[in-house]
Structures are given as structure tokens and as C-alpha cells.
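For this view, one protein chain was removed and the others were kept in their places.
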Amino acid sequence: MAITDRIADRIADQITDLDGLRDALREFAAARNWPQYHTPKNLSMALIKEAAEIVEHFQWATAEESRQLTPQQKAEVADEIADVLMYLVRLADVLTIDPLDAARQKIIKNAVKYPALKSD
Amino acid sequence: MAITDRIADRIADQITDLDGLRDALREFAAARNWPQYHTPKNLSMALIKEAAEIVEHFQWATAEESRQLTPQQKAEVADEIADVLMYLVRLADVLTIDPLDAARQKIIKNAVKYPALKSD
Amino acid sequence: MAITDRIADRIADQITDLDGLRDALREFAAARNWPQYHTPKNLSMALIKEAAEIVEHFQWATAEESRQLTPQQKAEVADEIADVLMYLVRLADVLTIDPLDAARQKIIKNAVKYPALKSD
Partner (left out) sequence: MAITDRIADRIADQITDLDGLRDALREFAAARNWPQYHTPKNLSMALIKEAAEIVEHFQWATAEESRQLTPQQKAEVADEIADVLMYLVRLADVLTIDPLDAARQKIIKNAVKYPALKSD
């Protein structure tokens, strides 16, 4: 069994939710001596760089074109979405922030700030 | 029971993972007639704007300062992390991309690209 | 004569080109003890934060709407364009890069990379 297959199998088992992703990224960084570089400041920079990679995919597209990606384009954007998610989860981890909990709190705030057109 | 409490209760029940967050955001947008604005192009712009809000928190901080946030600063960063996560999940939804699956695929690629210092 | 008017007069005299802007920003920073914070790393973060302020102005706009700003919107975008220009010029200064010369070199490269449809 090739090493890639073993890694893939273990990762598929481990990453079933955001906490699993957080743990996998924490181990991944530790095994490469990266935690010294993973300050919140540096991670915020890596995060926005990856967000810009998504923006780049759509910068010359019309609204309509941005909705209709080819399978190849979709795979590329998925790759960038993965990068943003991974840096976001890693940033949250080093700051001991739970991103899902933060999202819950923010949606409650937004529900008050932007009332629904009708009862939602 | 106040409306905010009812929303909070329902959201706490609904959002227990990324799929729950995706569904909550989808409903939230539909109830406000927002899907017309939620093109991938526009969402990529909103996403990077929120990523920049995180960057702003750290732009004049030293590496060390960026690790030592006050509770107030941490709450503010959590708020921005929530915004990035929500726009990312919403973008993935309108493109029918599973962000957790994309992250799994990317970690496998990265494991090959950046070998661990020792067997991980 | 009010202090603001005196500053305004002097600035109008001083900033007639990019070199004048560079010198004004250098003095401005020195008079506030800011050079210690003006590392290229920090300035690149401040720069992208201001670029995101421009993006925010256009994130929900259609292509057409983004072309038709009200005077108020135009003034706001001008303000953000100024911020990006100032951080860019400041970043170039601390790295001893001449931005206009860099642009000249880049246009020559681009002219080769993207041939004109007809002789330009």
C-alpha cells in the first residue's frame, strides 16, 4: 500500500468535522516544525493570500460566468476554498477560538441586525 | 421568551457542524431575498473583505503581541473568524463544493508535497 | 490662519508628484515615531486592508452599478484609493524601490506578454 494511500486513509478517518480538521492540522504543523511560524499575525497573512486566490478566479468573470464553472475550474476553486478553511481553522486553533461557536454567535447577532422579510 | 432567545435556541440546535451552518446560512439568505446577490464573484469579495478585518487586528502587532490577545481583542477576532467562515461556507454552497472534503483532499496533497521531518 | 490651512498649504506645495508624496509620508511618519512600526511586513498588511476597503465598496454592486457612483460614493472610494496609494508609496520607500520605475519595467514586460490586437 503506497504511502499516499495510507495517509489518505488515515486522514479520511480523522477529518470528519472541524475539530478533526483542527487536530490534523495541528499534528501536520508539529511534524514539520511549523508552529514557530504559525503566529496569528503570520496566519492572517497566509489566510488573506489564499482568499485572494479565490478572488483571482472570478476577477474578470461576469456574475453569470462565476456561477457556471467548468469541472476543472470548480476543482481549482475547491482547492483554494480548502486552503482558506485550513488557515482559518489553524488560526482559530492557535487563538483557542471555536470557529463554529463563533459563527453561531454571529448568526444570532445578524438575525437581530437584518430582520427577515417574513417570519423565518 | 424574547425573539432573540428563540433564534438563539434554534440556531444552537441547528448548527452543530459545517452542514448545519451551510443550511442555516442558506435559509438566512433566502428569508432576506439575498440569493440574487450571492454570486460566487460577490461572495469572494465579501470573503476577502472579512479576511482583511482579521489582518487589520494584527497589522501593527509584533509576532508575540499577536499571540497574546486581551479577552476583548479575542472576542473581536472571533467575530471576524466567524464572518470569514460564514462567507466561505456560503460560497462553497452556491458552488456545490464540500469544504471539509476539499480540505481532506488538500491535506493529502500537502502531505506528499511537504514530507514530515520524521514519520508522522 | 488655522493650523489645518497651514498644513494644507504646505502639503499642496510639497506633493506635486510621487516623490513629493514619498517625502511627505516619510516626514509624517518620523514626526509620529511610526518608522519602528513601518516594516515591509506590517505595511503590506496595512496596504491590503485598505485595498479591501475598496473591494467592500463594490462587493454587492453589479458591473454597471460599479461604474455609476454617486458623488458621495466617489468621494469615499477616492479616500480609499488615497490610502492604498500612500501605503504603497511608503512600502516602496522603506524598501528603496521606485514605484514609477517598477511600473515602467512591468509595462514593457506586459507589452511582450500580451501583444496588442493591432500595432499600438
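Of note:
Here the chain labels run A, B and C in written order, and each chain numbers its own residues starting at 1.
Definition applied: a residue touches a chain if its C-beta (ideal position, glycine included) is under 8 Å from a C-beta of that chain, and two chains touch if they have at least 3 such contacts.
Given the structure is predicted, the values throughout are model-derived calculations rather than measurements.
Here the chain not displayed is in touch, across the complete complex, with A, B, C. In the full complex, chain A makes contact with the omitted chain through residues 37, 42, 45-46, 48-49, 51-53, 55-56, 58-60. On the side of chain B, the interface with the absent chain consists of residues 41, 44-45, 48, 55, 62-63, using the contact rule stated above. Mapped onto chain C, contacts with the missing chain fall at residues 4, 7-8, 11-12, 15-18, 21, 24-25, 27-28, 31-33, 39-42, 44-45, 47-48, 51-52, 54-55, 57-58, 61-64, 66-67, 69, 74, 77-79, 81-86, 88, 91-92, 94-95, 97, 99-100, 102-108, 110-112, 114, 116-118, 120.
The rule we apply is simple: only the chains that are shown with their structure count from here on.
Taking each chain's centre as the mean of its C-alpha atoms, chain A lies 31 Å from chain C.
Of all residues in chain A, those touching 2 or more other chains are 44-45, 48, 55, 62-63, listed in ascending order.
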